[in-house]
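In this view, the complex is presented without one of its protein chains, the others remaining in place.
Chain IDs A, B, C, D, E, F, G, H and I follow the sequence of writing; residue 1 opens each chain.
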Amino acid sequence: MSLPPITEMLLAAKKEKGLSFADLEPIVGLDEICIAAIIYRQATASAEEARKLTGALGLSSDFVAALTEYPVKGLGPLVPTDPLIYRFYEIMQVYGLPLKSVIQEKFGDGIMSAIDFTMHVEKEEDPKGDRVKLTMNGKFLAYKKW
Amino acid sequence: MSLPPITEMLLAAKKEKGLSFADLEPIVGLDEICIAAIIYRQATASAEEARKLTGALGLSSDFVAALTEYPVKGLGPLVPTDPLIYRFYEIMQVYGLPLKSVIQEKFGDGIMSAIDFTMHVEKEEDPKGDRVKLTMNGKFLAYKKW
Amino acid sequence: MSLPPITEMLLAAKKEKGLSFADLEPIVGLDEICIAAIIYRQATASAEEARKLTGALGLSSDFVAALTEYPVKGLGPLVPTDPLIYRFYEIMQVYGLPLKSVIQEKFGDGIMSAIDFTMHVEKEEDPKGDRVKLTMNGKFLAYKKW
Amino acid sequence: MSLPPITEMLLAAKKEKGLSFADLEPIVGLDEICIAAIIYRQATASAEEARKLTGALGLSSDFVAALTEYPVKGLGPLVPTDPLIYRFYEIMQVYGLPLKSVIQEKFGDGIMSAIDFTMHVEKEEDPKGDRVKLTMNGKFLAYKKW
Amino acid sequence: MSLPPITEMLLAAKKEKGLSFADLEPIVGLDEICIAAIIYRQATASAEEARKLTGALGLSSDFVAALTEYPVKGLGPLVPTDPLIYRFYEIMQVYGLPLKSVIQEKFGDGIMSAIDFTMHVEKEEDPKGDRVKLTMNGKFLAYKKW
Amino acid sequence: MSLPPITEMLLAAKKEKGLSFADLEPIVGLDEICIAAIIYRQATASAEEARKLTGALGLSSDFVAALTEYPVKGLGPLVPTDPLIYRFYEIMQVYGLPLKSVIQEKFGDGIMSAIDFTMHVEKEEDPKGDRVKLTMNGKFLAYKKW
Amino acid sequence: MSLPPITEMLLAAKKEKGLSFADLEPIVGLDEICIAAIIYRQATASAEEARKLTGALGLSSDFVAALTEYPVKGLGPLVPTDPLIYRFYEIMQVYGLPLKSVIQEKFGDGIMSAIDFTMHVEKEEDPKGDRVKLTMNGKFLAYKKW
Amino acid sequence: MSLPPITEMLLAAKKEKGLSFADLEPIVGLDEICIAAIIYRQATASAEEARKLTGALGLSSDFVAALTEYPVKGLGPLVPTDPLIYRFYEIMQVYGLPLKSVIQEKFGDGIMSAIDFTMHVEKEEDPKGDRVKLTMNGKFLAYKKW
Amino acid sequence: MSLPPITEMLLAAKKEKGLSFADLEPIVGLDEICIAAIIYRQATASAEEARKLTGALGLSSDFVAALTEYPVKGLGPLVPTDPLIYRFYEIMQVYGLPLKSVIQEKFGDGIMSAIDFTMHVEKEEDPKGDRVKLTMNGKFLAYKKW
Partner (left out) sequence: MSLPPITEMLLAAKKEKGLSFADLEPIVGLDEICIAAIIYRQATASAEEARKLTGALGLSSDFVAALTEYPVKGLGPLVPTDPLIYRFYEIMQVYGLPLKSVIQEKFGDGIMSAIDFTMHVEKEEDPKGDRVKLTMNGKFLAYKKW
């Protein structure tokens, strides 16, 4: 999986600065996943967000224009091979239909938006092994009939 | 997508009884998604859970044995065509790599388990449109080196 | 491409009654494409719409329950082989990226909803050959940042 | 998705000039989608259109020859990963067969041409959220028998 | 490759009658390939053509309605495995781009219609081995700009 | 679809010389499609044909050796996205099986060779729209039994 | 991989008779692979061959007609999963290009026919382990230029 | 299909020397297909074979180390598009299952090795057209049970 | 994934008898995985093994013939969706190339046989969580050169 050159440069600058995505949260004013999505060119930054981000990473403002462009989204192969990413594919394969049934029962025919959508990761410390807590929050969109 | 006959029968009985997945929660003692996963044969019920579930649905105990068997899991085509399920595929396509970076930064090299894992759906009422709140919670598994 | 049995039965009844999709518009109170989508089990009817539709087709009310269930959507192979349907795939292949650029320029980063969405077909008579006029109308959904 | 170098150069020039696709409409004398299709090398410009376009973008006439060549068309992967483009794939998956039935009922056995074809995007302002109105207009081609 | 039941029945009746596709040409008033396409449910018969065809095959008129319906077209797997059919796939793979260049040079940017289209097979006797002569004839459709 | 560098150079030279494929026919002594196939490296030129072709294009004889090498053939993706080329794929999808039946009925079990094969394009002027007339001629090869 | 019913019946009869494919060679007058290909409906029998084969298997002559029909050929998935069959796929993957170079060097640009083709299997006894000796013999077909 | 740079260099040197694969047989002491497989980096040369081969091609001994490395094998797309190579894929598709049945009947459950394996091509002159005679010879490996 | 009917019957009988695969080991005289492979029709039983197995399961000897037939092997989709089976696919994806390098360094160019091969599963009790210990043992097959 080859990343866009700008992503490589931003990640390298972030590494050199020793900043985590979480460190960038208060600087950019966005959730760390959202910041990561901007860096991976899966989300569009506003000019101000781009300035704050490139500023924090010690990069010239030349990057601002590029980060505010609308990217062609979608990062990977049809079925992801990276184990961490694959687990989300597996959750969709195994729990997709049960989840559909429960959401529809609660909300009617429609979908959870992946656009009017936020996602947040937390580390839940646990003596038996820390846990990843992932919260997705998407607007329910009911099918319109006409 | 053709469902296993036992799934069709359980869904029909559930419909006739007028029970929602949420109604089954206190009866079976499991989360509604987990119950839906059992009905869709993506999860294995214990004998007791199966008895409670078939009892609530007014079905004979003949189904208990089938529900306690270990299913071959995975429900769908390589890329899901159903819009509700596809959105989870899209989230993995668009946010998969950003999410990987954030999780790894917080936890090190490893994955969020899709096995030692729970998922919960809530309806968040909102005047601008209700929202689906989905919480995933999976144990972090660090890569072992040897 | 095998259709669900209920679709086969509804289409046969519609044929026997000699009713077009357009004839059903005033009876069901929906656009003909929307009615076709219900018949092909790609959209969910309300109980009242289902009653009107089955009534018009001279079918028993046994079908009403089935038509109000939430279907697993998506009808075909990855790449459609039927020439009429393929042309829409081709339009997406050839004009997808230009269209994306124009929509984003007009609206910002986001998508046209395929859920809060309507579609309408008209026949435009033309001495050089009649034309299909297809109007799609979908809510613009802006990417949320968080 | 890597774009042809000429596309990259035209888009960069367009950006520097601060021109939208809509701004180019009166200059080039074509619809903005058609202009975008020329820039993305999915449509062939006439020499005059190419001159007008490169002139407006402040580019040398060296590009004219390239823009009048017949491109190999089709931009993407089998199933698009970009959410905006995917929605058109989804519309084809979900509404393709209903649409086929309605078009055939109105016109007979044949297709809507994707060649003798135009497409137009409008922004429909709406207090509940602006809407994308997309109009496609294609000649109906009846199957010839022989 | 499983054929539609009606195709199986028509082929069986044709065999029993000892009629070739060529024998059916004067009876149905269509080219033998067109008749074969009707039998394989890849083309729609008019009521009269269907009556002539079923009459010649000694079948009841019950088949007439089915043969006049608009079929979902496309017969096979993505890449055909049957050697005779594969050769046409190979011709498209090997000579597709050269052919595109020649057609475009002669006609401009556009396509050869596969809808306003006829095809004819002849046997060319040759002492070094008989030859298949296949003539395709499709209307050239120029890309419309707008 | 990226072309071999030699193809790019030959096409550029041909363009500069203002020669059509048809213009090259009498010079090279081959049909224009065959010449196009040589230029796209889908066919092997003899040394003499290569000399004539490079001579006509004003290119040095350095290209002769390359054009006489046996290429690895096959130009495109599994399913072509270019509309002009796709139509030939569609013809194979829709008419492949009818064609197989007619050829076999005329010749017995076997195939039309795509090797001992010629193809020719003509422009058929027609007031209702010019037509592409494509003639394929391939040796019939009967299945050998042993 | 589901076999055609007629194949299942012929294989069952062959088993009951205790006849090997080799035993059928002198009876049918064909090589055992050719006989197996007829049984698996990958080759067409002549009426006489079909009579000899069904006679040897103690089957009624009802099967003769079916065995003389031209089958749609090709038995399996894109990439075979059966290890014995896969090894031939692997040979093509690993040695395909070397083989192409050697054949072309010996014969010129063309192919080995898979139609005017025979194949024969022998068991070569060897103290270090018996060996499968497979001989393919196909007519060389030179690319025609025109 | 892009070849490894070392393959390109070896083929160019071989061409310049005017040596055929067959000419290299006595020099390298291996069958021409085996030599071709080494050149295409599908087989590993011993140091001595590599020295003989590079010596004959007039290349420096720098290539020896590279030719003795173990390559990642497998040259092509899932389904080969080159007609010469495709025919071997077709033979596997059409005759794979018949061949499996014959081999198993002669040897029991197991496979023909593609590793302890040799392959040889001969030109069989024939007034009706020369023939390619290809002999494969692989050790039979019986399935072990345990 | 639909199993062959005989597999369903054997599994049902095994369940009714309350026998584990491990319980069948001393009865059939094979490792439990090998027995499972016979039941899933991925391995061929000898007549004696089949008799012992069907005897233990209380089934008639009618099954013996079927179990001694050579199956077409390979159970699943290209990429397995079942999480337990997928992990073995993932191990091949992630560790396949490292493993290849280590095996080749130890043994030379060749493969580990999957035919002359055994596999054994053990449960390793561990207070931090039991472990699956899987031992594969396959003959090394060196590439033959010729």
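Everything that follows uses one rule, which is that a contact is a pair of C-beta atoms (placed from the backbone, for glycine too) under 8 Å apart; a residue touches a chain by one contact, two chains touch by 3 or more.
Since this is a predicted model, take the numbers as computed values, not measurements.
Considering the full assembly, G:Val94 is the residue among G:Leu10, G:Ile39, G:Leu59 or G:Val94 that touches the omitted chain. Within the entire complex, the positions of subunit H that touch the omitted partner chain are 65, 72-76, 78, 114-115. Even with one chain removed from view, subunit A keeps its contact list with that chain: residues 1, 15, 79-83.
In the full complex, subunit G makes contact with the omitted chain through residues 79, 81, 83, 86, 90, 93-94.
Simple rule for what comes next: only the chains that are shown with their structure count from here on.
Centres computed as Cα averages put subunit A at a distance of 48 Å from subunit H. In this assembly, the C-alpha centroid of subunit D lies 54 Å from the C-alpha centroid of subunit I. Measuring from the averaged C-alpha position of subunit E to that of subunit H gives a distance of 41 Å. Each of the following residues of subunit G touches two or more other chains: 1, 72-76, 78-80, 82-83, 97, 100-101, 104, 110-111, 113-117, 119, 141.
In this structure, the chains touch in the following pairs: A-B, A-C, A-D, A-I, B-C, B-D, B-I, C-D, C-E, C-F, D-E, D-F, E-F, E-G, E-H, F-G, F-H, G-H, G-I, H-I.
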